[in-house]
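Have a look at this one.
Here the complex is missing one protein chain, while the rest keep their positions.
Chain nomenclature is as follows: A, B and C, assigned in order of appearance, with residue numbering initiated at 1 for each chain independently.
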Amino acid sequence: MFTTPQPSGTRPDTRLYERRESAVRSYARAMPRQFNRAEGVWMHDDQGGRYLDFLSGCSTLNYGHNHPILKQALLDYVAADGIAHGLDLHTDAKHDFLDTFERVILKPRGMDHRVMFTGPTGTNAVEAAIKLARKVTGRQMVIAFTNGFHGMTLGALACTGNATKRGGAGVPLSHVAHEPYDGYYGPDVDTADLLEQRLSDPSSGLDAPAAILVETVQGEGGLNAASPEWLRRIAGIARAHGALLIVDDIQAGCGRTGSFFSFEDMGFTPDIVTLAKSLSGMGLPFALTLLRPELDQWLPGEHNGTFRGNNHAFVTATAALRHFWQDDRFAGDVQRRGDLLASRLQRMADRYGFETRGRGMMRGINVGSGELASQVTAACFDAGLIIETSGAHDEVIKVLAPLVIDDAVLSHGLDMLEARLGEAMRADHAIAAE
Amino acid sequence: MFTTPQPSGTRPDTRLYERRESAVRSYARAMPRQFNRAEGVWMHDDQGGRYLDFLSGCSTLNYGHNHPILKQALLDYVAADGIAHGLDLHTDAKHDFLDTFERVILKPRGMDHRVMFTGPTGTNAVEAAIKLARKVTGRQMVIAFTNGFHGMTLGALACTGNATKRGGAGVPLSHVAHEPYDGYYGPDVDTADLLEQRLSDPSSGLDAPAAILVETVQGEGGLNAASPEWLRRIAGIARAHGALLIVDDIQAGCGRTGSFFSFEDMGFTPDIVTLAKSLSGMGLPFALTLLRPELDQWLPGEHNGTFRGNNHAFVTATAALRHFWQDDRFAGDVQRRGDLLASRLQRMADRYGFETRGRGMMRGINVGSGELASQVTAACFDAGLIIETSGAHDEVIKVLAPLVIDDAVLSHGLDMLEARLGEAMRADHAIAAE
Amino acid sequence: MFTTPQPSGTRPDTRLYERRESAVRSYARAMPRQFNRAEGVWMHDDQGGRYLDFLSGCSTLNYGHNHPILKQALLDYVAADGIAHGLDLHTDAKHDFLDTFERVILKPRGMDHRVMFTGPTGTNAVEAAIKLARKVTGRQMVIAFTNGFHGMTLGALACTGNATKRGGAGVPLSHVAHEPYDGYYGPDVDTADLLEQRLSDPSSGLDAPAAILVETVQGEGGLNAASPEWLRRIAGIARAHGALLIVDDIQAGCGRTGSFFSFEDMGFTPDIVTLAKSLSGMGLPFALTLLRPELDQWLPGEHNGTFRGNNHAFVTATAALRHFWQDDRFAGDVQRRGDLLASRLQRMADRYGFETRGRGMMRGINVGSGELASQVTAACFDAGLIIETSGAHDEVIKVLAPLVIDDAVLSHGLDMLEARLGEAMRADHAIAAE
Partner (left out) sequence: MFTTPQPSGTRPDTRLYERRESAVRSYARAMPRQFNRAEGVWMHDDQGGRYLDFLSGCSTLNYGHNHPILKQALLDYVAADGIAHGLDLHTDAKHDFLDTFERVILKPRGMDHRVMFTGPTGTNAVEAAIKLARKVTGRQMVIAFTNGFHGMTLGALACTGNATKRGGAGVPLSHVAHEPYDGYYGPDVDTADLLEQRLSDPSSGLDAPAAILVETVQGEGGLNAASPEWLRRIAGIARAHGALLIVDDIQAGCGRTGSFFSFEDMGFTPDIVTLAKSLSGMGLPFALTLLRPELDQWLPGEHNGTFRGNNHAFVTATAALRHFWQDDRFAGDVQRRGDLLASRLQRMADRYGFETRGRGMMRGINVGSGELASQVTAACFDAGLIIETSGAHDEVIKVLAPLVIDDAVLSHGLDMLEARLGEAMRADHAIAAE
């Protein structure tokens, strides 16, 4: 199954993009190839180059590219003139998805949440979540966290911490307070205590919150993983202060941390959960907001969206649920691969005095500077490994390999990373020694 | 080709939906069937019923369901393991789309706009548009119009007029002023004059705008069509006051009014244009924001989104552009059908003293009350015709048939509408006479 | 009693002000004298110059400067160690004011309003009014009008129309919509109809308002006087749409239009009224918010302020109420003087094709340009007449003489104005003829 990546090394003619595509494009700048085909963990460019994908569409391709079972389900559906676009009409594809999601995901986990089909992007699901929390509680303030990332539309962007992204709004971002995430002030400060103190103080200036919006692992914010204890505290604080707990599981959910939801077995159930990215299983746009039944106070059509019935995504999502989540085997595989990933990253970190970050198959290594991190990821790309950085200063090299990756291929990719990191460290040392 | 619709008349088992799907669903309530297949202008339910589609996914299916050419392009692409999800990486599919869009759409219309791939929903494209306008101008206020509809995320929702939708926000919607649309105060008041007066008055309380955001035909707001003169005035006012002109062409664009953009041949070019709905041609999620090159002041990644590289949509969109827009034939067909639609609706309106609304293949009949309108559309559905209402009070019966509809089928559908409207009017008359 | 003004013509040494006082100062720039004494309608500078005051502290000195009865009441109170500052404690001075205000003002007018002592500036009274309206209605939007002026603190400033003042906020001004005032779109457009249409349209984008905030005569906005019919319409619209009617009577109240409140005998009673400026009668800081008893839903201390118990102002205000408002004589005098003022201004306007503005003793003449208006007022000042401009472009010469002015002195001041206006017009004509 496995062969070494062979990148093409040939930069495509980018004049069309420069002339016609907005300057807002970003990944294409660091990975200047034109890709044309992908299967499993591999991407191919139009010059015959092949790349191992440790980015997985930012965790959108947890089952790899064009997984054969999902692909076949989609081909069959399209060939049979299945409904592609159905607004929010009932369709066979939606029925199957709902039924499967209930049976395979919700019931075994004791969750009775309703499923809200929002516009098929993560930011739309977050917007729906915070709208509902404000509507139901009659409060306006949402608590989000330092380094949190929740999307680019105005409501979700207000919950996002990144200053550059925030600056794009052009208007002040209101009705959200950013509180320190787990570990933000170092290991000696319990930031749940700080939040509890502020919310209990009628003179703290922090208005009573409609919701607390949290990621269990901050994918864009540097792969910071909150401890189960801290998350449980936050869940308790939300309940005690009349706020809803929203877990944004868009990046960490769908198996990335080793279970379908990233908060399983932690002793609490969120009031609202947002899902997107790997939900369709094949990278098709699909997002959901899950809500406790008693919170489902929407009026018909009060929140809508043209593409909330992307039936192609329903089909592949259903196939993915059936194939991967009917029993524990896949989750077990992911956990084993996560452990392998953890130990390999730890070994690299120990060698150079760095720190590892993350949980499950969502891990990285903080190399201390964005410059070094991007030097390493660029060298990896030249060697045929697609890998990216994360964090406030892009200082964390993050590994988001497909969850279906063969252990040997994972190891091989990590060998490449380790080699490139070593070269970069030696080069740094050489420069420092001059 | 043509046969009469045969609705199944059998309501599906909806317990799954009631138990598991959020109460926010809406179309499924008025059309309680479970659909399983569609091609061209026809939708089929799982009981064997067949329906003529005069809704077209709210103008998302301008080329009908599963158009064979688009469908084949998608099947081929998926079968060949084409990239499904590419973030904003260069891919063959994106290259072909950009190249085709430039060649077939932009160049022939003398437009040099850059293409920004936003998250694949209309509201994301609108958010990107107003963010950019605010960023570029350094101003914060956006002028939108009465009865305008622009989306459900917080920035776009602030531009939307509908009180129920706005109420869902749970926070005040700021930085937007709603000014009267063309004809809002009746035929004797030129609302462009009113806007010009307010913007020229340093004491009017209307802050200098970053942008004027306008639909040429208000799809959700009641199919109000602005006159070319008024739109030209608005364009001039925007320019004179240092604001950008954004045309939200999400519903009216992609041929719905008879030309690719709804503002063609009106003597002005918008600074920014948003597209979505029928852009992919097959109902797949896809949205774009077009911007004059000098406005492309985005930093890399300043606005992003997981699904901004929905390559399946690029493939079908490219096929649609090539098939329908390389010459004038399709546009001519749409215009002819639009004229047919206009004359038929006008005849109905004249009979009962109603008014018609709209432009091209985006037309309706204002029957004066939402109750009557929904009575007619419900009767149509029972007869096998999918048709919806629009307007502040849902008082406009709107016809959004696929643009590819055969003239005879269009006539037949309108016959059905005319018959049901007549029945409803007679019933009303009978009640009034008692 | 009357002698001609004798301005000193000597500019004071302004180095102290330039060095030490903020550049925000304004009146002192157009009237560069140092004043040291004033009584009745006269102000004196420290060089012996004497000026007739047609500005009256922007209607703060309706009873003239240092009215002997008010002055004596204050001297007696201070000499007897009366409470100067009492927070909101009960004092004899407050008791007498409340008792007199109830007996002399409220009861005869059939008003049962509660008296809220806010911080002693008009803007504080407006802030209290809109806070209460939002609190009571649970709504957030306030409707204010084009050219309205309501103060400089953030809540009141959002209600103010002037772009320069608004620009000083440094943040967007939210939760307020500015609608067209009476006559804003010319005599043929009834702007009450426009407002009614927008509020009745669930898709107009205008959120349900907490309050409609209106001046009966716009003092800063150009002396626009709303008709009683229009104000009655606005009162009815507020009631019909669940909004509170707030009349900001800070400049037009306290007799300026010929009755104590500017809205008397118009057939409606506001829910909330703000008063300030001439309330103390002697120019001392004092402001009130009057509210219907059923609206008095404040918690103790929910809105407070250090100087809400300015007892010196209570004393002079009480003396003024007793001296001027126990019977109709003073009101009759003001009306007579207002008629005199009206006919004189009309004569000037007719001569040059200008328009007059205003009501009662709050009138002006729109000379079409701020340049001409300030040329005339500067010439008046050089001749010993203090007079200012108003309006969006400062194009209205406004006469705000003390209400107690002797008819002959008023006539004499108007002679001066007429002469200077004539000179300016001849100069213009001469220039134009060259």
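Definition applied: a residue touches a chain if its C-beta (ideal position, glycine included) is under 8 Å from a C-beta of that chain, and two chains touch if they have at least 3 such contacts.
A quick note: this is a predicted structure, and the numbers were derived from the prediction, not measured.
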Omitted-chain contact residue, chosen from A:Gly64, A:Gly148 or A:Pro270: A:Gly148
Residue among A:Val189, A:Ala240 or A:Ala408 touching the omitted chain: A:Val189
Option touching the unshown chain, where A:Gly221, A:Gly253 or A:Gly360 are the choices: A:Gly221
Residue touching the undisplayed chain, where the options are A:Leu75, A:Ala208 or A:Ala342: A:Ala208
Given A:Pro108, A:Gly138 or A:Pro172, the one touching the chain that is not displayed: A:Pro172
Chain A residues that touch the omitted chain in the full complex: 140-141, 144-148, 160-164, 166, 172-178, 180, 184-185, 189, 194, 197-198, 201-208, 221-222, 391-393
Residue ranges of chain C at the interface with the undisplayed chain: 12, 14, 16-17, 19-29, 31-39, 43, 46, 55, 57-58, 60-61, 65-66, 71, 74-75, 78-92, 95, 98-99, 101-102, 114-117, 119-124, 127-128, 130-135, 138, 140, 151-156, 158, 164-165, 167-171, 174-175, 210, 250, 276-277, 282-285, 289, 291, 296-307, 310, 312
On chain B, residues whose C-beta touches the chain left out of the figure: 171-172
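The rule is short, and it goes like this: only the chains that are shown with their structure count from here on.
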Per Cα centroids, the chain farthest from chain C: A
Inter-chain centre distance, chain A versus chain C - centres from mean C-alpha coordinates, in Å: 59
Mean-CA-position distance for chain B and chain A (Å): 31
CA centroid of chain B to CA centroid of chain C, Å: 50
Multi-chain contact residues (two or more partners), chain C: 172
